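The complex appears here without one of its protein chains, the remainder shown in place.
After this line comes chain A, so read on.
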Amino acid sequence: MEPMQLHILAVGRNAEIMTVMHRLLNAPDNWTGVTVTTDEAAKSAFEKEAFDIVLLCAGISPEEETALTSWFKQRSPAIIVKRHYGGGSGLLKNEILYALENR
């Protein structure tokens, strides 16, 4: 079961993990993903493209999470901003499905 067409932005500090995230986010036929490692790159991508979900990944501190969530929500109140735990594929799909169902 794959969710609807989704465009996903993921920001995290661990470049190696974000490389894996990029592959995972672009693996399903109906998902496309952009991965970045800095807040500036995340904000730039967010202003250029329409995303459905933003994932906050490895290395994002609670303070950065609060600030980034606020920034994204100010520009797009309906955007789902969610911390992604786990790095690998085990939680990715069902965490996204759950977020979509409980937006």
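Just so it is clear, a residue touches a chain if its C-beta (ideal position, glycine included) is under 8 Å from a C-beta of that chain, and two chains touch if they have at least 3 such contacts; residues count from 1.
In the analysis below, contacts and distances are computed from a predicted model.
Selecting from "Peptide/nickel transport system ATP-binding protein", "Pirin N-terminal domain-containing protein", "Amino acid ABC transporter membrane protein 1, PAAT family" or "Na+/H+ antiporter subunit C", the unshown chain of this assembly corresponds to "Pirin N-terminal domain-containing protein" (UniProt protein name).
Within the whole complex, the absent chain has one touching residue among A:9, A:25, A:58 or A:79, and that is A:58. In the full complex, chain A touches the omitted chain through residues 1, 12-14, 16-17, 20, 57-62, 85-91, 93-94, 97-98, 101-102.
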